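Here you go, one structure.
The complex is shown incomplete by one protein chain, all other protein chains being positioned as in the whole.
Every chain is named by a letter (A and B) in the order it is written, and numbering of its residues begins at 1.
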Amino acid sequence: MSLPTTTPRNSGDLPMRDKPRQLPFPLSIYQSAVGKKWVMAITGFILVGFVLAHMIGNLKLYLGLVEHNGALAYDTDLYAEALRELLVPIMPRLVVLWILRIGLLGALLLHIHSAYTLSRMSLASDFKYQGKRDFLAANFASRSMRVTGPIVALYLVFHLADLTLGFGIATGEFVRGDVYANVVYSLGRPVVAIGYIIANIAVAIHIYHGIWSAFQSLGINNPKYNYLRRLAAKAVAGIILVGNVSFPIAVLANIISL
Amino acid sequence: MSTELNLTLQVWRQAAPDAPGSFVTYEAKNIPDDSSFLEMLDIVNEGLIDNDVEPIEFPHDCREGICGTCGVMINGRAHGQERATATCQLHMRKFSDGDTIAIEPWRAAAFPVIKDLIVDRSPMDKIIQAGGYITAPTGTGGDANDTLIPKEVAESAMDAAACIGCGACIAACPNSAGQLFTSAKLWHLNSLPQGQPERFTRTESMVDTMEQFFGACTNHGECAEACPKEISLDFIAYMNGDYIKAKIKNRSRSSQ
Partner (left out) sequence: MILDSKVPSGPIEDAWDSHRFDIKLVNPANKRRFKIIVVGTGLAGASAAATFGELGYEVDAFTFHDSPRRAHSIAAQGGINAAKNYRNDGDSIYRLFYDTVKGGDYRSREANVYRLSQVSVNIIDQMASQGVPFAREYGGLLANRSFGGAQVSRTFYARGQTGQQLLLGAYQQMMAQVNAGKVNLHTNQEMLEVVTKDGEAHGIVTRDLNTGQVRSHSAHAVVLATGGYGNVFYLSTNAMACNVTAAWRAHRKGALFANPCYTQIHPTCIPQADEFQSKLTLMSESLRNDGRIWVPRNADETRKAKDIPEDERYYYLEEKYPAFGNLVPRDVASRNAKTVVDAGQGVGPLKNGVYLDFASAIGRDGKDTIEERYGNLFEMYERITGEDPYSTPMRIYPASHYTMGGLWVDYNLQTNIPGLYAAGEANFSDHGANRLGASALMQGLADGYFVLPYTIGDSLAAKLGTDPMSTADPAFQEAEKAVQDRTQHFLGIGGTKSPDYYHRELGKVVWEHIGMARNEAGLTTAISEIKAIREAFWNDVKVLGNGDSLNSSLEKVGRVADFMELGELMARDALDRSESCGGHFREESQTEEGEALRRDDVFSHVSAWEWQGDVNTPQIKHKEELEFEYVALSQRSYK
C-alpha cells in the first residue's frame, strides 16, 4: 500500500555544501572546519613558540663578541652553531635542526592551508551587508587576520632568502654562518629595517588574536580563568613585538654593529 | 507623557528571493517614543498602505522577546544598539528626533531573503534535527527525581537553553558562522546527565550539519555581543573540545 506523499518546501533547506566522505581517523578531524581550527590552533602555538624562541635567541645580538675557546666570537654565531650541533654526538650534526625545520615548515604549511580553506568557506558562506556594519566585539586584530597572515608569510620568504639562504637579496655581503654580520648588514639597510618593523607589527597583531583564538578553538576554557587567555595573548604579543622591533632600531642606532 | 519622533528610514526592499533589492527611504513621522521598534514599522506600514504602497514585510510574532521570530540589522547592528535586547523589545525612546535608521535583513548565504526584511532560517532547524535532542520516547522516563542534577549544572544548562533561535549570532558574524547557536544547544544537552549517552554522536552530527550551511568561526566574538539572550562564547569553546573528543571516541566505538 502506498501513501500519498507530500514534499516539504525546499529553499533554505538545501545545504551550501555536501558532507565530505569520511577519511580514516585522524585525517577525518581535518575534514571539518572545527577540526581545521583545531589544527590551526596547534600549529599556531608551535609557530608562536618558534617566534618567541627566535626572538629570545636573537637577544644574543646584544651580547656582541664573547670569548670562546680562547678566541673572540660573536655570541650569536656560537648560538647558531649550537643549533646546528643540537644533540651531537647522539645525533649527527644538522639532523636535529633539520627535523625542527621540517616540523616548523609542516606546521606553517598546515597553518596556511587551514587558513586558506577556512577563509574560502567563510567567504562563500557570508553575504555582505549592503549598509554599513557597526562591529562591537570584532577588533582590528581579529578582522585583519587574513591580511596580517599573508604579510607575515611574504616577509618570511624574504627573511629566509635574505638571512638563511643568502639568495640574491643580500648578495655579496652574505657569508653563510656569519649570522651576526649578516644581520647587521641586512638590517643596516633602512628599507629592510622598515620592512622588518612593519612585518613584526603584523606578527604581533596576528599573534595577539591568534593566541586568544587558539585557546577558544582548542576548547581550553574555564570561565574562572578566561581573563588569563586575553592576558597571555597581550603579554606574548607585546614581548615579541618589543624584542623583535628592537633589533633593527639597535642596528640603525649602531648599538648592534660590527 | 510620550513625545513624538520624526525619523528617516532606509529600508531594504526586495520583492522575492531572486529579485534585486535596494534601500528605499521613507519618512517616519510622529512616532510615539513609547512605541517599540516594530510598532514604529507598523505605523510606517499603515501610512504606506494608505498611499497604496505595499507594506514592508518584517519578521515578528510574540513581541515579547522570546519567540525568536524578529530580528533585523539596525544601523549595522543585529537587533539594534541596545545590549541583550531583541528587536521587538527595542523601544523608540532609545532614538532621537531626526535620526536616520538603516534597516537591513539578516545576511548569510544560507539565509536567502524571502521578501524585504524576512529571511529563510530553516538551516537552524536542520542543525537541531541533526542531533539537538535527547532520545527519550514518550513514556520511557523514570521518575523525574531519579536523576539528580546539581543546581549549578542545571543553571548552566539553562543559560545555554535560553537561546531563542533568532539567528542574530549568524547575522552578526562576519563569517556567517553558526557556532554560537549550535554550541548553545550542545552545551544545554551535553552538560546534563540525560544527554551523556548521545553526547559525542550528537556533537559530531550537529557540527557537521552546521558546516554544511555556515562559515567557519574566527573567534571575533561578534555573535555573543549581538545575542539578545547573552549566550556566552564559552559554549563555543566547550563545543570545540567536545568535537575533537567526539572524533576520537566515535572512532573507537565504531572500530569495536
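Going forward, contacts are C-beta pairs under 8 Å (C-beta built on N, C-alpha and C of every residue); 3 or more make two chains touch, one makes a residue touch a chain.
Note that the coordinates shown come from a computational prediction; the quantities given were computed from them, not determined experimentally.
Undergrad: Could you tell which one of B:Asn75, B:Gln89 or B:Thr218 touches the chain left off the display?
TA: Once the missing chain is taken into account, the touching residue is B:Gln89.
Undergrad: In the complete complex, which positions of subunit B touch the hidden chain?
TA: So the residues of subunit B touching the missing chain come out as 1-2, 15-16, 32-36, 38-39, 42-43, 45-46, 49, 52-55, 57, 59-64, 66-69, 85, 89, 91, 93, 114-115, 118, 120-122, 124-125, 128-145, 147-151, 154-155, 157-158, 161-162, 164-165, 188-189, 192, 194-195.
To be clear about the criterion, only the chains that are shown with their structure count from here on.
Undergrad: Which residues of subunit B touch subunit A once you look at their complex with the stated criterion?
TA: On the subunit B side, the touching residues are 10, 12, 17, 21, 23, 73, 75-77, 102, 104, 107-112, 119-123, 126, 174-177, 207-209, 211-222, 224-226, 232-234, 236-244, 247-248, 251.
Undergrad: Considering the complex alone, what residue numbers of subunit A touch subunit B?
TA: Answer in residue numbers: 11-13, 15-19, 25-26, 28-29, 32-38, 118-119, 121-139, 142-143, 145, 209, 212-213, 215-221, 223, 226.
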